[in-house]
Every structure is written in C-alpha cells, then in structure tokens.
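The complex is shown incomplete by one protein chain, all other protein chains being positioned as in the whole.
Lettered A and B in written order, each chain numbered from 1.
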Amino acid sequence: MTEQIIEKIEKIEKKHHKKETIRSSVVLKVYRANRLAGEPGRYERIEVPVQRWTTVLDALLHAKAYKDPSIAIRYSCRMASCGSCGMEINGIPRLACYTKVSELEGSTITVEPLANFPHMRDLVTDFSQFFDHHRDMQPYVQNEHADIKDREKLSEFMQSPEDLDRFLQFSYCIKCGLCYSACPTVATDTKFPGPQALSQAYRYFIDNRDAAGKERMNIVDERHGIWRCHFAGSCSSVCPKGVDPALGIQLLRGHLLGFSKNEKKIADLQERLKRD
Amino acid sequence: MEIDRNNREGLKGWLNPGRYGWERVSYWLQRLTGVGLLAYFVGHIYETSSLTQGPDAWAAMLELTQTPMGHLILILVIGMSTYHSVNGIRLIFTHGGKGLGKPGRPDYPYDAVSLNYRQKSGIWIALILAAAAMLYGASVLFGGE
Partner (left out) sequence: MTMLRESQIMKIHYITGIAALLVVAVHIMMRLIMPYSMSLGYENVIANYHNIPYVVLLESILVLIAIHGFNGLRIILLELRQSKAWEDGVTILTIAAMMGVIAYGTRTIIVANGLGFE
C-alpha cells in the first residue's frame, strides 16, 4: 500500500518535472521597512546555510535566530495549514513553509511582503480589509429550519457525498491571502472582494443546507462584485490547498448568468434524538 | 470599511503577466486589444465621415490611410480583432462555468482543475488564428491586387 502511494507521488513529481537546485547556502534578499514608524523600505542581504529540505521559512527563522532578530515574520503551523506565512518569494505569492529553497533558482531569494495588503513591517501585512471582504459574504449556513435554539431535539441535515463534493474543496481555504495578492483586479480595485471572498460566497451558495441563495447572489451582483473578475486564473495558480477559487467564482457567475439552474433542493432535516 | 490603497500593485502589476500562466497573459492581451480596437473604432468612424464632404475629401483621407504605415496598423487591427473575438468566445463559456471541470476532493499536487488544457487551448487557438488572419491581411494589403 505504501509502495503504491510512493509510486504515485514519484509519477506525479516526474510529470511536473520538479527541478531541484542543491546548494549549501543561499542569500536571502529580505524587504525591511517599518511603516508604522515611518521608515522607508530597503533590502537586506542575509546569507544562510541550507540543506536539501530547507524551506524559505526555515531560512528566514535561521536568519532571525542567528543574524538579525528584528526581522518581523508571521508564521505558525509550519505545515501549510494555518496560512500565516504568506509572502512574495521571487515575485510570486507563496507560503514560506511550503516552498523549499531547492525548488527556487538562483543564488539569491527575494522575500517581500504580500502585495495588495497594507504593509505594516518587514514581511508582515494587515489582513483586516481581507477579512472584512470575507465577512461581507455572510460566510455561514443560513437556514431558518435549523433548530440551533431548540435543545430538546437534535436534528441533522441529510447531505449526500455528492452534495458535499459540490462545495468541499472550497471549504479547504486557509485564508492565507495568496490569491488576493495575485489577483490583477485586487491590484487596482479597492472595493473588489477578491477571489477568496467570492469563492466562499460560492461555497455557501452551493451548500444545500443553505437557503439564502438569492441573497448571496444579490451581495455579489454589484458594480465592484463578481463581475470584476475576468478569469485571469492567477488565484488558482498560487493557491496552496487546491481550493481553485477561480472555479468557484466562474461557477457562481454561471448561476447569475443563467448558464446553471438556480433551483436547489435544500437538504432535509431529520430528527436524530428526542429528549424528554 | 476604510479604503486603503497601500501596497497595491496597481498598473505596475500589469507589466509582468507571464509569472502566473497563460490565463493571466490572455487577460492582459484581451484588455490591450480591447482598448486598441476601441481607439481604432473611433478613428474609423471619423475616417469614414470624410465621405460626407465629397470625393476630394475621401481621396485625401485615403492618401492618409492607404500607406505602408496605414496597412501595418490595419494588419495589427486584424490580429487584435481576431484574438479579442476568439478569446472573447472562450471567456463567455468560462465565465459561465463551462469547460472548467467539476469541484471534487483536491489531492497533491493540488493542481487547479479550472486551469485545464481544454479552456487553455482556446487561448492558443485565438493566438494562432490571429497570426493567420494577420498573414492573410498582409497578403491582401501588400499583395498589390
């Protein structure tokens, strides 16, 4: 079984021609600036030792531990689960913990804060507007029949595996902000919600436990809403979790355009347990 | 919600469309050709209005436009309109969620199903047809019929 999985991974890696550049050290060109103190930006070069499996985050933390402790970095899980360490690595938004130094070319790795987010300090950016856009999409199931207040009966929505597959991949979003940074519309339009928020709008729209489909369509049918997405696909190309926000957005737009039917059968609510 | 333009890439981000793949390049070309075609359209409406001033005015306008530079611009317009139309048709389908595949359960290496070759090939077809149309246009304009 393990051998089969290893074989599968080797086949996929061969197909993707993952080139490895093995080095013993690398120079990190780190963007340094303290916006809150009004300090202008500059690049600092720091040489760090690396091994075959060293990630950019490992390299930055080594630089922070042994060379300059004042480097501001946001990180947490170190395993592409929390979405904290998003930054521009060689000009492309990536998770630092998920990017191996060996998969980057050149002896210098440029590390900058995520574009399209207000910059705070060094590699740290402000996510408030990003989270505001997400909140605007009402990212929670809305169904008046859900008996969340009545504790006497416990009921569940009957959702099949096929119903789940319609939205599951969009629920894997870790809100890392890489898609928001890559989007060309976000680059110029301050009112555009961004690929993350719009794909979450689809996630709840297509969830058959949710009964607020029409309201969700009205939220995104605005001058700076879903129509300002032009399927540049950059969001999906940088997403580390396979959420494919571009797919969600186009599928939602298909419903707005009438390409897809809007009648959704809301999941049945079944009582599971009755308490006296 | 406070609007903050701080650290947005802005138009500068347009300068490097190649870093994210073909779909980003096609978005950039669609915009460029759209603006170019609009400019040509306005010029063309003005150019044809010289008809109303009689044959001399029309001849003077032709002298201005039926030059090698005028032909080159027209060839460019032919290419732009072919690309914009064919890619536009591709976009109408993809914007409606057609040709993008179905959502499922993502697995390593987490390739996006929407960035598939079926809709991507539409970009290449648009570029090839634009090149072919430009060649045909050049043969008509410079062919000396």
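What we mean here is this: a contact is a pair of C-beta atoms (placed from the backbone, for glycine too) under 8 Å apart; a residue touches a chain by one contact, two chains touch by 3 or more.
Please read these numbers as outputs of a predicted model, since none were measured by experiment.
Enquirer: Tell me which residue among B:38, B:72 or B:132 touches the hidden chain in the full complex.
Expert: B:38
Enquirer: On chain B, what residues meet the omitted chain?
Expert: 3, 11, 31, 34-35, 37-38, 41-42, 45-46, 48-49, 51-52, 55, 58-59, 62, 66, 81, 85, 88-89, 92, 95, 140-141, 145
Enquirer: Identify the residues of chain A touching the omitted chain, counting contacts across the whole complex.
Expert: 185, 188-192, 221-225, 227-228, 256-257
Please note the rule applied: only the chains that are shown with their structure count from here on.
Enquirer: Please tell me the distance, in whole Å, between the geometric centres of chain A and chain B computed from their C-alpha atoms.
Expert: 30
Enquirer: Flag every residue of chain B that touches chain A in the complex, lowest number first.
Expert: 1-11, 13-14, 16, 19-24, 26-28, 30, 91, 94-98, 100-115
Enquirer: Okay, in this complex, where on chain A does chain B touch?
Expert: It comes out as residues 9, 12-13, 16, 35, 91-92, 113, 115-119, 125-126, 129, 132, 165-170, 172, 182, 184, 186-188, 190-191, 230-234, 236-244, 246-248, 250-255, 257, 259-260.
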